[in-house]
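The complex appears here minus one protein chain, its other protein chains still in place.
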Amino acid sequence: MWIETKTEMEEASRTRASFSRRVLNGLLLCSGDMEHLDKYMKDKSFVLQLAVCGLRGVTRVILANNPLSGGLILAALYWASPWQGLLGTLGVLASTLTAVITGQDSVEVAGGHHGFNGMLVSLLMGVYSSAGDWYWWLLLPVFLGSATCVFLFSGLSSFLDRWDLPAAVFPFNIIIILYLLCTGPEHPYFPHHSIKPPGALEPNATELIALQVIRGIPLGVGQIFACGDLGPSLLILGAVFLYSPLLTVHALLGSAVGTLTGLSMAVRHESLYSGLSGFNGALGCMAVGGFFIFSLWTHLFAIASAFFSAYANIALSNLMGTVGLPACSWAATLVATLMLLLTGSLAAYRIPTGQVRAPERNLQLRSQWEAGNTEERESADV
Amino acid sequence: MWIETKTEMEEASRTRASFSRRVLNGLLLCSGDMEHLDKYMKDKSFVLQLAVCGLRGVTRVILANNPLSGGLILAALYWASPWQGLLGTLGVLASTLTAVITGQDSVEVAGGHHGFNGMLVSLLMGVYSSAGDWYWWLLLPVFLGSATCVFLFSGLSSFLDRWDLPAAVFPFNIIIILYLLCTGPEHPYFPHHSIKPPGALEPNATELIALQVIRGIPLGVGQIFACGDLGPSLLILGAVFLYSPLLTVHALLGSAVGTLTGLSMAVRHESLYSGLSGFNGALGCMAVGGFFIFSLWTHLFAIASAFFSAYANIALSNLMGTVGLPACSWAATLVATLMLLLTGSLAAYRIPTGQVRAPERNLQLRSQWEAGNTEERESADV
Partner (left out) sequence: MWIETKTEMEEASRTRASFSRRVLNGLLLCSGDMEHLDKYMKDKSFVLQLAVCGLRGVTRVILANNPLSGGLILAALYWASPWQGLLGTLGVLASTLTAVITGQDSVEVAGGHHGFNGMLVSLLMGVYSSAGDWYWWLLLPVFLGSATCVFLFSGLSSFLDRWDLPAAVFPFNIIIILYLLCTGPEHPYFPHHSIKPPGALEPNATELIALQVIRGIPLGVGQIFACGDLGPSLLILGAVFLYSPLLTVHALLGSAVGTLTGLSMAVRHESLYSGLSGFNGALGCMAVGGFFIFSLWTHLFAIASAFFSAYANIALSNLMGTVGLPACSWAATLVATLMLLLTGSLAAYRIPTGQVRAPERNLQLRSQWEAGNTEERESADV
């Protein structure tokens, strides 16, 4: 049994190689935007299509677009808190269905563009609610809020389309602020926690713990989904990695920049430890990393965008905190919109909003396109 | 005397029929946009033209455009309070004259587009003033504020024109907020009442009186003109009915939705009884009813718009109440603007801003146009 002939060994090694190649191919098929799935889904049932575009919607929050990543993120949310997971699922379904009913563009719906705002609204309604988990009345505002996101997304898209800007998470930010303003800490039906601004309102009595701060960096990525546990946050990072390793680097880098910014402005330690200082930086960094062709130049702009988002987040948190409101992701969304409007050297790397794919794919498409251009020019020269 | 031959009776009946037909025709001539009046007014004196376009301006507030309705509304305002009626009259005249002097488009001026914002500003200045009626110094800000509305209307129209959006009552909302911010509860010259947000700041000690709530629904339509009495509010409703019965239905429905929304968010009873909960809903509902071709589909969107306006109004009132400001009709104006930007199934029913007429006329024009199209297509097929 221990004796193998050379041919057998070669055979086995070849099988292993072919197996790992097949695994790699499988992984590659599962990573990126999974556009091949769309052709496969065409003749499938409505429920299956809804599930796939819902899962795509889940990943749109972090500028990804991959149903498998969406599944992983949902799993992470259910892991962190089943109630939150349920709210997120209902939110993404409610807003996607509203989009179908109100006759939104079917390509957009299929791409999950109408799901992510509803999902975020639902998750944040759950997080801010002080009525505890499994408070079923909360489903009422969750449904209404998620549905209204579709209206805002459609209207804002028409408005911003003049500059080829995406509506991004503006609808979420607007709806959650309106919801929190409508209700209040002592609302009889939908009470919510009062929100403290991150500015140094109370002196930081205790020493800063470096390890906790570092732990806040991956948590910053989780906080994009209002998730403050390390395990699920790492799973979410894994989901981003499956979509695009480059985007993961941007997410972590942005979160680190956000934490650094928080340190430089002496925010509450709580804010650093929980990752709340980092998530706007992460979003700001990912937006530039995702909407522009990757290059050293773009990377520097991505870091600048992370810094700007993080500082703007502290400023807006202090402002909105005076009326008891959170700053959500207003800072990152506004800064990302600004970066997309920028003229000068960055504009040359801009990808039209409709053609954005995973960063790796963008790079590949650009080089193909450039190669094509060179060939054409050469053939024209001849 | 009691004996009539058959011919005499027939004669009398025919006369009655012709009389009622003539009355009906007269009424029909007086309802809708009264476009035939424009031709008739062309060679009339400036004062008469000013009066007609002022009265048109009065009705523009509630998306109507009919000088007779305008007269009824003014009468209602004078009935409720002669001082308020005077302020409204001066406001509409001041802003219309400013528009003439600053050389605004004469078709717009004649259509009353430059009157309604000035009128609302004047009415609200009067309502918020704590100096009592017949405080003549108030005419100074009334004139200045109404005149400034023309600047804002013209500038905002240029801005919003890119999306074929109307400036609506944005100028009024901006000017009244600036005025209230400039002065204050203890201002030496122009003191005003402090404004309480509708959120449940004090617990509602007393029982809710259903009849009072129902009474708040027509009052909600009156509150569009800052009028809180039942009689004048009903007269205003009558004026809307003269312009368009369909619009009246939308107004009442929207006000009811607004009141329902107030109930669901447990606002102060005062707010429900006075109709202040309802008027944003009414405006939001009327905007969709007025700017889109009537259909079952549009009607559902109108109700959604009423709900959204009413909830947004509660949210904005709570926000602006923290600095002692009222939310005016910001909510309805923003939501209506959003609805006009919407893509999807609603967009198919959109009427270009310049071609909006009374809802009944819109329906008629659309069916004529469609009939024309079908005929054309048929003749093309042959």
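Each chain carries a letter (A and B) given by its place in the written order, and its residues are counted from 1.
Heads up, the rule we're going with is that a residue touches a chain if its C-beta (ideal position, glycine included) is under 8 Å from a C-beta of that chain, and two chains touch if they have at least 3 such contacts.
Computed from a predicted model, the values in this text were never measured in an experiment.
Colleague: Of the listed residues B:E10, B:E35 or B:D105, which contacts the missing chain in the full complex?
Modeller: B:D105
Colleague: Of the residues listed, B:A12, B:L48 or B:C182, which one is in contact with the missing chain?
Modeller: B:C182
Colleague: Taking the full complex into account, find the residue in A:T89, A:N318 or A:T353 that is in contact with the omitted chain.
Modeller: A:N318
Colleague: Contact with the hidden chain only, please: which chain B residues?
Modeller: Missing-chain contacts on chain B: residues 99, 102-105, 144, 148, 151-152, 154-159, 162, 177-179, 181-184, 186-189, 323.
Colleague: So which bits of chain A touch the chain we can't see?
Modeller: 162-163, 199-200, 264-266, 304, 307-308, 311-312, 314-316, 318-319, 322, 337-339, 341-346
To be clear about the criterion, only the chains that are shown with their structure count from here on.
Colleague: Go ahead and note the Å separation of the Cα centroids belonging to chain A and chain B.
Modeller: Taking the average C-alpha coordinate of chain A and of chain B, the gap between them is 42 Å.
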